[in-house]
Structures are given as C-alpha cells and as structure tokens.
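All protein chains but one are shown in place.
Chain IDs A, B and C follow the sequence of writing; residue 1 opens each chain.
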Amino acid sequence: MDTSAFAHALIDAGRLFHQRGWVPATGGNFSARLDGERMLITASGCHKGELREADFLVAGFDGRPIDSPRKASYETLLHCQLYRHDPAIGAVLHTHSIANTVLSRRLDRIRLAGYELLKLLPGITTHDAQVDVPVFANDQDIARLSATVDAHMKQHPHTPAYVIAGHGLYAWGADVAQARWRVEALEFMFACELHA
Amino acid sequence: MDTSAFAHALIDAGRLFHQRGWVPATGGNFSARLDGERMLITASGCHKGELREADFLVAGFDGRPIDSPRKASYETLLHCQLYRHDPAIGAVLHTHSIANTVLSRRLDRIRLAGYELLKLLPGITTHDAQVDVPVFANDQDIARLSATVDAHMKQHPHTPAYVIAGHGLYAWGADVAQARWRVEALEFMFACELHA
Amino acid sequence: MDTSAFAHALIDAGRLFHQRGWVPATGGNFSARLDGERMLITASGCHKGELREADFLVAGFDGRPIDSPRKASYETLLHCQLYRHDPAIGAVLHTHSIANTVLSRRLDRIRLAGYELLKLLPGITTHDAQVDVPVFANDQDIARLSATVDAHMKQHPHTPAYVIAGHGLYAWGADVAQARWRVEALEFMFACELHA
Partner (left out) sequence: MDTSAFAHALIDAGRLFHQRGWVPATGGNFSARLDGERMLITASGCHKGELREADFLVAGFDGRPIDSPRKASYETLLHCQLYRHDPAIGAVLHTHSIANTVLSRRLDRIRLAGYELLKLLPGITTHDAQVDVPVFANDQDIARLSATVDAHMKQHPHTPAYVIAGHGLYAWGADVAQARWRVEALEFMFACELHA
C-alpha cells in the first residue's frame, strides 16, 4: 500500500465518522504506519469529515514532520506513543462522540461486559468477557499525557483502547479497517451504556 | 431471481442498515434462500454496510459452503435453522442495534403491544395485538444456540422474530423486501420501547 | 403542475422522511390534490422512502381509484376527509416517527407552547402561542376513524395537525412544500417534548 492508498482509507473513515457525528468541527485525528519509523497523519486544523490528500503529512515517531511545511496534528505524540509501544499497530483513529464524551466526564473507566461486539477487541473471543476502557484526565501538555498513557499501557498491556475525559476515544488496529471496526464497536457499546 | 439479484437486494439492505447504525463493525449477517437446499449468505468478517458480490457464498442448510473457498458467517447455523424450520422463509436478516442490544440485556422477552407497525409481523392484522419477541441468552456455541431457538420455535410456531441478548435481532420474511420491512418495523418499535 | 410533478415532490419528501426514520417499513402515506375532485396518492404496500412514479394512483375524494388497477393506501379515507373538509388543503403527509409514536401512546393531546417553529403552523405568527395537537385512538375501521377526525375538525376548525395513538402524524398544507415543512416543524417540536 502506498501513501496515497493509506490517505484514502483514512479519508473514507473520516467521511463515515462525520456522518455518525464523531468528528465535530476540527476534532479527531487519524494516522497509519508507513514503516518502522514513519506514519502518515492528518495535519492540524482540518475537518476530519472532509479530508483531501493534501491534509496529510508524513511524520516520524518523534512527532516531527518529514519534508512537509504543514504542522502535524496537535496530538501527534499520542499516535507516536502507540506506534512505539507496539509494532503490530498499523493505524490509530481518534474520535469525539457524544457517548464517549458524556461517559468519560462521569467515569474513571468504562467497563464493557457481555456484549457480542467485545469480540472485535484484541484477544477477546467471547461476549462473556469484561473489558475496562481506561479514562485519562485531559491535559493540554500532550507530552505529559502521552507519558501517562505509556505508563498505563506498560502496566496493562491488554488495554484495548482509551478515552480522554471530555475529549475523545483513541483506538487502533493492525490496519485502518480493523481500527475503524474497533471504533464502530466501541462507540456502539458506549452508546448502549449511555442509554442503559 | 438469480444469485446476483439476491446479492444486490442484500447489499442494498446492508447499506440502509449501516446508515441506521444497525450493523456496526463486522456485526450482522444476511442470507436469502436459493432453493429447497441452499442459501446465499454473507461471508465471515466483512462489513455489512459495504458489501460487494464477492462477499457472499452459497451454503447448504447444514451450514457448509458449496464450491467456495470463503468461510460462511460464524452464525450460519442460525440461518439454517430458520430455512429448515419453515419453507416459506425466503430471507433472514440479523442486525445489531442500540435499542435491541439495550433492551435484550434488560428483558427476557420484548413485549410489543398497541403499535400500528405490528401489522408488519406475520399473521397480525390490527394494532390491537400483543407480541412477545423472545430474548435468548447469548452463546458462542452456535449449534447449541440454534437448537435452543429451534426448540422454542417448535413450541411457539408464531414467533415473529427473536433477539439474542447483548447481541442482536434475527428477523425473516418471504423475501428480502419483507424481511427488511420487518427489521425496520421491529427496530422502530424497539426504539419506542427504549424511549418510553 | 402536472401529475408527474406532484409525484416527484412526494417522492422527494419520502426520501427525506426515510433519512429521518419517519417512514419505517411500509408505514406512512402521502397525497396531493389534483383538482376539486381528485388526488394523487401512494399505493398500498410500498416503501415511502423509495417511491417511484408507478407507486402512485389517482383517486376520488370518496377514496376510489380512478383508472388504476392498483389499490390505494389503506388509509385513503383520512386523506379524503381533509380534502373535503378544506378546499385550501393541497397536500397531506402521514408519517410514523419515534417521537410522535411515544408521545401519542402517553398523552391525549400534545401541547406545544413557546416554540419559534409554531410559526410554521396555520394562523400562528408568534412563538408566544399554545397549540394542542389532538391524539385520536387508533382504529382499523378507517371510515369510523375518519368520521371521528371529521367531527373533531368541525368543532375545532383551527386543528393544525393530528396524531393517531401508537401510529403516526397527519399534517397538511397548501402544497407539498408547506405540508413537508409542517411535518419537519411538528416532528422537531415532538422530539423536543420527548427530550424535555
């Protein structure tokens, strides 16, 4: 897959998430791993439901743009943390939904149990499981927030995704399709929790 | 109607259900009866809102693929049970909605009464009726779950549809259009129950 | 405006209402006045979100099809009542929404007060108004239900619209556009009442 193909997979995910109301205003950001050192990531300040190829740039896993005048997304370091943490992660999608925002303002972790869609999460093969999606306090110091996430994931290597309180979901997968399916599954279960 | 026409009727149903949020991630599966021994059914692991013809395969009513390298949907035996149970069933649609998921985690059966849309269900000609949609506990052993459903339907031949707890709805009809209309009617009434 | 233009205005209204979830399954029906004696109305049993020109027929205000083999909508007499009651009515739209269904199962009349969108209703020029949308018990005897509606409207000539309990909304206007805008305004206010 070349850079353009990755961009189009992310553009399509953004269009879908926009229809669902999960990327309001300039919220959210998306990336895909290009190789062991670089990712393609959405530029800062664009609408994630109406992305074009020009809205992406290549950055290293230190968060610095490579050969691009555009500024990477404000939250690039959170993407870097995931790619460095696990070489099997091929794509990272960050969304803002009403359900994840309301639940994460109320809870320290979002516990999901008994849902068939849990089987979309890594390592889970039955609905008869219980998963805790951690909620981290929001922090405008992204380097510090990234370190908090990294410490948590080193202690809890099976973390399936996480939410930043009042902000949004970070989910990932081996490729864009799997990351997108996990977003869909998690947002569905979050909406069920909100209605329960 | 040839196989391709059946596939396109199911593709269109999937696109609609996806807009409604009823087939998140790779959830749901769809089938249509081809004759007295075979059905067309969605392959395992594809997104039901973005189906292509290649995402279908032919399987017997024992659940085995016929001349296809693709794996049938994980829940194929539930489709087989319905086609074997009633030769008048021409299509089976399985959806995951927020309403059916939340209600089925809370209730043993979903009682629907007094709705005009009850008239979409088999054998009902007035809103002044009461229907119980049974809720079965979820089970990753699909053969066992299928036997549970079959036993229930032999005892209650007028079962209009059923829900698997925390998982989703199974509905059917003489053809894809009727099955789709029943899904729409049931999901509408479930959403009303959730808001009531 | 010729018959085809009326059909297309109703087809477009149906597509929009379908996106909103207001015409599930084969629910709802639409008509437009052709002249002092005839209307164009949706045929029985079709999906109102996917109408084609062939899904319409011409009927008299006694509800009988004129030169058509197709059966008129089951609820044709409710359309006839409105066209006979007021010659200024040019279009009638009937929708099934979650909000109107839930509210009408709970209330004898839906009282709307203080909404800016009240100004879309006939004769209202300020938000500082109060409107009662009557709720009639559902009845499969449409001639009897039509007589009940007619008696109410003769007593309450300013009735802006009505709802049949557990069934749906009947709204009207001088033309299809105005009837559609009233449906949008009423459904919006019903949804606000449901969330309040």
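Operating definition for what follows: a residue touches a chain if its C-beta (ideal position, glycine included) is under 8 Å from a C-beta of that chain, and two chains touch if they have at least 3 such contacts.
This one's a predicted model, so the numbers in the text were calculated from it and none came from an experiment.
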item	value
Touched by the hidden chain, restricted to displayed chains	A, C
Residue among A:Arg33, A:Arg70 or A:His96 that touches the chain left out of view	A:His96
From A:Gly27, A:Gly90, A:Pro160 or A:Gly173, residue that would touch the chain that is not displayed	A:Gly27
Option from C:Phe61, C:Tyr83, C:Tyr115 or C:Tyr162 whose C-beta touches the chain left out	C:Tyr115
Contacts of subunit C with the absent chain, listed as residue ranges	19-20, 114-117, 120, 125-128, 177, 181-182, 184-185, 187-188, 191-192, 195-196
Footprint left on subunit A by the chain that the document does not show	19, 21, 24-27, 47, 96, 98-99, 101-102, 105-106, 138, 140, 164-168, 194
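Note that only the chains that are shown with their structure count from here on.
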item	value
Arrangement of touching chains [line / ring / star / complete / other]	line
Nearest-to-centre chain - CA centroid comparison	B
Interface residue overlap between copies subunit A and subunit B, same or different (over half shared)	different
Subunit A and subunit C: spacing of chain centres that average the CA atoms, whole Å	45
Subunit A residues counted as touching two or more neighbouring chains	none
